[in-house]
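I have a structure I would like to understand better, so I am pasting it below and will then ask my questions one at a time.
Missing here is one protein chain; the remaining ones are kept as they sit in the complex.
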Amino acid sequence: MNISLQQAEKAITAAKAKAAETGTLMNIAVVDAGANLVAFVRMDNAWLGSVEIAQIKARTARYFDMPTGEIGKLSQPGGPLYNIEHSNRGLITFPGGLPIKDSNGTIIGAIGVSGSTVENDHIVAQAGVDGVYADQ
Amino acid sequence: MNISLQQAEKAITAAKAKAAETGTLMNIAVVDAGANLVAFVRMDNAWLGSVEIAQIKARTARYFDMPTGEIGKLSQPGGPLYNIEHSNRGLITFPGGLPIKDSNGTIIGAIGVSGSTVENDHIVAQAGVDGVYADQ
Amino acid sequence: MNISLQQAEKAITAAKAKAAETGTLMNIAVVDAGANLVAFVRMDNAWLGSVEIAQIKARTARYFDMPTGEIGKLSQPGGPLYNIEHSNRGLITFPGGLPIKDSNGTIIGAIGVSGSTVENDHIVAQAGVDGVYADQ
Partner (left out) sequence: MNISLQQAEKAITAAKAKAAETGTLMNIAVVDAGANLVAFVRMDNAWLGSVEIAQIKARTARYFDMPTGEIGKLSQPGGPLYNIEHSNRGLITFPGGLPIKDSNGTIIGAIGVSGSTVENDHIVAQAGVDGVYADQ
């Protein structure tokens, strides 16, 4: 199964709403199960450097089927995955990327958010994940 | 002046409607005046290879402030811009990329469309441009 | 639906047999529906430069859901897709890449073959496609 554009747009709508609620300006990207881009938005005046980071976060979360921040715990100096970021034309391993699952728990894509603190990026990404199956 | 996310979303909505009307499956990208990505959608089952091509078309149209197909006329063997596609980490110089202007004629961004013949790509891109200022 | 490793290995076994039959030395790559690599082999003494070309052919065939040679007809000087090869970190648009479909006609992946003339590359790729559903 693969995320549809409609589902991706629901994720982005929910993420944008959470960004507005938290007073942040975000770049938001959604990839499908094959890690290919489905949808992207940059809120007005959001960081330009986050255009790519949001996309890489989404890709990284799908590449390893876990939140990006979990990888970052393992890629520190002395950690088991030190410098994994050098692979795959660049990975981002701090929070803000999350897998998206269907109702059976199968991963169908991922979301990546970048534009504020990593804590805020994560909160907005989670809102996007929750939005996929919410009534809107 | 710079295109807003709201304007970019209007362009994408209009382009998606034209794609549906023409029975095509498109990747649609909008960049701002700085040639940085503002919004992107891939319609379900649209070509994966067009994810990047749509973005490059939008970028190319803003890089040179003209329709991508105009550059392609000049980049042929023997032409004055032969192989300009090697620059800027890759350009696309066939139709489907168009500048977006404000009501004063100032360029505020560009749209790139990829997923069908270049004729269809151009038609859908033009619908996106027209959609920026349409009532919806 | 996505090609399985078992199906990819059947494609490669059939392609290797056809290469042996035609007296050629091939690089053979299979990607899934998301254009991600599933399996690859290089026959002893096959061209090193074809390691990447085989993979790009498979990726290109899935990116545009058609035989790579069909794209090449359109990307010539003066053609509608001139220099499309500059996108997507490089495309290969001569024969040797073919989509792989399931029994319903849905594309589940693609195969790319490189190591001889493009005619031979195409023949070996077609044998790989045919091998996916053959009894072995």
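In order of appearance the chains are A, B and C, and numbering begins at 1 in each one.
Everything below uses one rule, namely that a residue touches a chain if its C-beta (ideal position, glycine included) is under 8 Å from a C-beta of that chain, and two chains touch if they have at least 3 such contacts.
What you see is a predicted model; the values in this text were computed from it and never measured.
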{"item": "Displayed partners of the chain not shown (whole complex)", "value": "A, C"}
{"item": "Hidden-chain contact residue, picked from the options A:Arg42, A:Arg62, A:Lys101 or A:His122", "value": "A:Arg62"}
{"item": "Which of A:Gln6, A:Asn45 or A:Ser87 contacts the chain that the document leaves out", "value": "A:Ser87"}
{"item": "Sites on subunit A contacted by the missing partner chain, in the whole complex", "value": "34-35, 60, 62-65, 77-78, 80-84, 86-88, 91"}
{"item": "Sites on subunit C contacted by the missing partner chain, in the whole complex", "value": "4-5, 8-9, 34, 36-44, 48, 51"}
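The rule is short, and it goes like this: only the chains that are shown with their structure count from here on.
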{"item": "Centroid distance [mean C-alpha coordinates] between subunit C and subunit A, Å", "value": "32"}
{"item": "Geometric centre distance via CA averages, subunit B-subunit A, whole Å", "value": "25"}
{"item": "Shared-contact residues (touching 2 or more other chains) in subunit B", "value": "48"}
